[in-house]
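In this view, the complex is presented without one of its protein chains, the others remaining in place.
Going by the order they are written in, the chains are A, B and C; count residues from 1 in each one.
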Amino acid sequence: MSRNLILGAGLSSLVVLAALISFIWTPYDHAALNIPAKLQTPNARHWFGTDHFGRDMFSMIMVGARTSIAVALLAVGIGMSLGVPLGLAAAARKGSWLDELIMRGNDLVFAFPSLVIAILITAVFGAGAVNAIIAIGIFNIPVFARITRGAALSLWEREFILAARVAGKGAARISAEHILPNVANLLIVQGTIQFSLGILAEAGLSYVGLGAQPPTPSWGRMLADAQTMVSFAPHLALIPGLAIILTVLGLNLMGDGLRDWLDPRLRVART
Amino acid sequence: MLRYSLKRALSLAISLAVASLVIFAVIEIAPGDPASFMLGVNAQPDTLAALRTELGLDQSKAERYVSWVTGMLRGDFGTSYTYRTPVSQMIADRLWVSLPLALYALALSTAIALPAGIYAAARRGKPGDLAVMGATQLGVAVPNFWFAMMLVLIFAINLRWFNAGGFAGWDKGLTAGLHSLTLPAIALALPQAAILARVMRSALLDILGEDFMRTARAKGLTRRQALWRHGLRNALIPVLTIIGLQFSFLLAGSIIIEQVFYLPGLGRLVFQAISARDLIVVESVVMLLVFAVIVVNFLVDLAYALVDPRLRTRT
Amino acid sequence: MSLLQITDLSLSIHAYDILKRVSLTIDAGEIVAVTGESGSGKSMTALAVMQLLPGGARASGSIRLDGQEILTLPEAEMCALRGAAVGMVFQEPMTALNPVKTIGDQVMETILIHKAMTPIRAEERAREVLTRVGLPPDRFPLSRYPHELSGGQRQRVVIAMAIALRPKLLIADEPTTALDVTTQAQILDLLKGLVQEYGMGMLMITHDLAVVADMADHITVMRHGEVVEAAPTQRLLTGMSHPYTKMLFAASDHRVTLPAPPPPAPLLEVSEVVRDYALPRTRLFAHPGHHRAVDHVSFALNRGERLGLVGESGCGKSTLTRAILGLEPVQGGEIRLAGQPVYDGKRANPEIRRRMQVVFQDPYGSFNPRHRVDRLVTEPFHLLDAPPTGSDRSDRIAEMLTAVGLSPDDAGKYIHEFSGGQRQRIAIARALIIRPQLILFDEAVSALDVSVRAQILDLLAQLCSEYDLTYLFISHDLSVVRTITDRVLVMQSGRIVEQGETAQVFSDPAHPYTRALIAAAPRLPETGARRA
Partner (left out) sequence: KDDITIAMQLEPPHLDPTSAAAQAIDSVVYVNIFEGLTRFMGDGSIVPALAESWEISGDGTVYTFRLHAGVTFHDGSAMDAEDVKFSLDRARAEDSANAQKALFAGIDSVDVVDPLTVKVTLKEPNGNFLFNMAWGDAVIVAPESIENIKTAPVGTGPYTLGEWVQGDKIVLNRNTGYWGDQPALAQATFKFISDPTAAFAAMMAEDVDVFTGFPAPENLPQFEADPRFQVLVGSTEGETILSTNNKQAPFDNVKVRQAMAHAIDRQAIIDGAMFGYGTPIGTHFAPHNPAYVDLTGTSAHDPDKAKALLAEAGLPNGFETTLHLPPPSYARRGGEIIAAQLAEVGIKAEIINVEWAQWLETVFKGKDFGLTIVSHTEPMDIGIYARPEYYFQYDNATFQELMGTLNSTTDPDKRTELMQQAQRIISEDYVNGYLFQLAALSVAKAGVQGLWVNAPTAANDLSAISWSE
């Protein structure tokens, strides 16, 4: 395992751990206001200080991790669960109208400015975590469809697929039995990348007020809340900012590391 | 080439038609009425009705869609509900900020990323590579609005090298205009540069493993000569794709940055228009952005052919 | 003083020893061939001379070019040598050229990079060498891009690049392995001519012993990174001493004895089959053109008969295979197995499909790397209405694995735990497991080392007597087809140009194409090895 993978997995699991622990324990109630105790810098009682409502930043970061992870994970889930079958179908029927339709549809989704559409979606259906998930998820679909199709197409050329066809297996069965397991690595790697992009996207949407709604804490909203206060309470922006950066960094490192680790071609080259 | 262009143009037209429908549908179901937004809380029903008639909002959705689309085909994007000026005029004005900003950011990101990527690829595994790759990892991870906040804090408020925002206007001269776009362009460009540098590096590394690079070395080219003469142009193909994608992202994705730096650009126009339910403006701008993305991708495809002779003959 | 003098060259990459005390000498005007099995270190030896070793490689010993020590030469001086004093030609012509530069630029670059001539002179020289390698600029302008040339033509460009500055030493690493027999013969002739004409020394790397015997003045045989035997060609051929060398030569010309076929009873009937591939439209509204990959092919295959199909790359052999298997529709004609069409209207006929199996060329690509051997081998069970289960199933697996010379315990392993030869055995087991009436072998031994190939051929002969196999054996390697088939079809550009008894066709080819094929194929001279 590479250094990247270890570092990335370490950082990511730290965040996941924080999110999981937050279900049973946080130092303070993350939603409890204590206005007289507002804007404290990090100290022994409040490790990350308090925000403008006197809420404990550490607790908010912990619970915020939950939001980020949930939104990003579900968005990736949407992208994968729709994109992968579409990609498999397109590859299995290469050159057919179905393939053409799926690929043109992909291009079309790609052509839409994602943030504008996300804003529109949330404007239409209301701001909130669920709509953020949908908005981010929609743009994950073509990503997974495309990458699945690309990988599947080259697999379809391989002789073991021909062997499976000789064994009388149909396209659907071959896709499920032979293609999918062989693109899984690629999907896992892309998944971590989309996951990290999802976290950034959630932060961006929350920053413009369209992500998870209060009192659910979200790193992006913490940043938005903090932005006017950076000049006198920089920790309010630095801490959630760093949380986002470290999480995304961890996921990206993990994605890179996984790619190296899972790709046998590279593995051989290194030994 | 002609056939290829024609086919692309056809699919481009279909895409645009579908896009216009999708945009119209999504935007029209957004709750909120532009007329009541404009007239506020004390508006009386008859006043509202009068305004709705004036704005053409009393027509059916189908009628409005048709007149919007046919208008656009004639180059007429309609009239903004709130501003009451031609949308095309508004877009043209805003484009003078957004387009230079996007190009500026693109130039910056390319200028930073390509050398960094080449440097890292040439020093694969060495400390220089690790440093560049570390920096790009960070660059990808930093949300650009957060980065923008930090830039303003440091360079505008503390050092006062730049204005905190706003756009000087091109009439004040090119340097003044560019000066006021510099911080936003950096904020936009850096995360993109990080991505681009990574693509550049991995594309180059892929190429370095190609047989023809070994051939070049066997001819007596040094590592560096081989990289520049044979590696770069081949590595440019994936890099071009990303540059194409980035341009459209920069054009459309600057909403937040334009907000932070209060630039009068397209992004901010859409944002305002969405909250004011100035539907026709939103529809037209989104349409324009989609158009831009599709056209840029088309151009990138054509650029491939310039770089890669194999594509030139593929009819 | 020799042109190239390698003494006690040892090489390790990271912790692995690749070369062990390799010694080799080449004189001017001499062709030295290095041969041996895949992975024996042939390429590494060549790359060591060029000092283009992969990262992490450490070499010791001595490589002297014209008396100058190369191993300790600084990189800058080495660059001056490469291309000027030593030229190199690589195996894969398809990828050895930069796709985005014209061939003229690429040939001229060798000259310009060494500042040997003015650009104008360089262009003249480029024309000269391209003409010399058979690409006269009036037919192949310098402005062509590599993709506008065929594989053989590309290899000529690579050679032109290598000889543009008349290097003293030319290294050719498997220069013809990727080419057709006919093209191969032309390229080999070209190289031989160049050595004579320019008085170059040539280090020729190939695993094809026939080529070696034909070309080389000197032969060096390598195994596991060591030189096992080295001698002038004649001496080595007549008096080879090392058992490995003997084995190698014996295996390259391995013959098997097939049991006599049963009396003819038609099994597969192919009549007037046409297979067209649609080409992309050239103009928007033009009728799409098509490429005819199989052109009115007719033949019959009798029960118990072993039929060969030969022809050069791209002539439509694999396409025909897929049509017979019913994997793709045909545009004309009919294919019947035991009287029934393999493709009924819209889809393959499952009734027929289960009577045929296939073994592919690539031992690495024909298996899903994520499945275990038992699952891989039993994949054709899917064709059966009632596939065996439980102990019945494991018995069948064990039987098949044993039949192909593996152990029943191998059933639980993954495919990457096997060598190429073993994988091909597994592929045969997979084809046999449902006892098909017909097996198609598409280049089934082409990717294998000679010694492994010999084992597989033996296995086939043995299975013929045990299981009464009927097969269609497709190969571009005439010597293999010659020994493993009863009858042979010769295919050219999608058409069957000749068919007949194998022995008959080989000894007395009727069609000019067949004659050209047979003439171009390098032949091993009679050596002591076979008699032994």
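Observations on the structure shown:
Here is the rule we use: a contact is a pair of C-beta atoms (placed from the backbone, for glycine too) under 8 Å apart; a residue touches a chain by one contact, two chains touch by 3 or more.
Computed from a predicted structure; not experimentally measured.
Every shown chain touched by the omitted chain in the complete complex is listed here: A, B. Residue A:M229 is the one among A:L82, A:L98, A:L153 or A:M229 that touches the chain missing from this view.
Interface note for the absent chain: among B:M72, B:A141, B:L181 or B:L269, the touching residue is B:L269.
Between the chain not shown and the residues B:S36, B:S88, B:T182 or B:T222, the one that touches is B:S36. Contacts to the hidden chain, counted on chain A, fall at residues 31-33, 35-36, 38, 52-54, 123, 126-127, 209, 213-215, 227-232. Residues of chain B in contact with the chain left out of this view: 31-34, 36-44, 46-47, 50-51, 54, 82-85, 90, 93-94, 97, 149, 152-153, 156-157, 160, 163-167, 169, 259-262, 264-265, 268-269, 272, 274-277.
Throughout what follows, only the chains that are shown with their structure count from here on.
With A-C and A-B as the two chain pairs, more C-beta contacts join A-B.
Rounded to whole angstrom, the centroid-to-centroid distance between chain A and chain C, based on C-alpha atoms, equals 46 Å. Measuring from the averaged C-alpha position of chain A to that of chain B gives a distance of 22 Å. By the touch criterion given at the top, residues 104, 107-108, 110-117, 119-121, 123-124, 196, 200, 203-204, 207-208, 220, 223, 227, 230-231, 237, 241, 244-249, 252-253 of chain A touch chain B in their complex. For chain C in complex with chain B, the residues that touch the partner chain are 50, 52, 75-76, 79-84, 87-88, 90, 92, 95-101, 109-110, 113-114, 145, 147-148, 158, 161-162, 280-284. On chain B, the positions that touch chain C within their shared complex are 3, 6-7, 210-212, 214-222, 225, 229-230, 233-234, 307-310, 313, 315.
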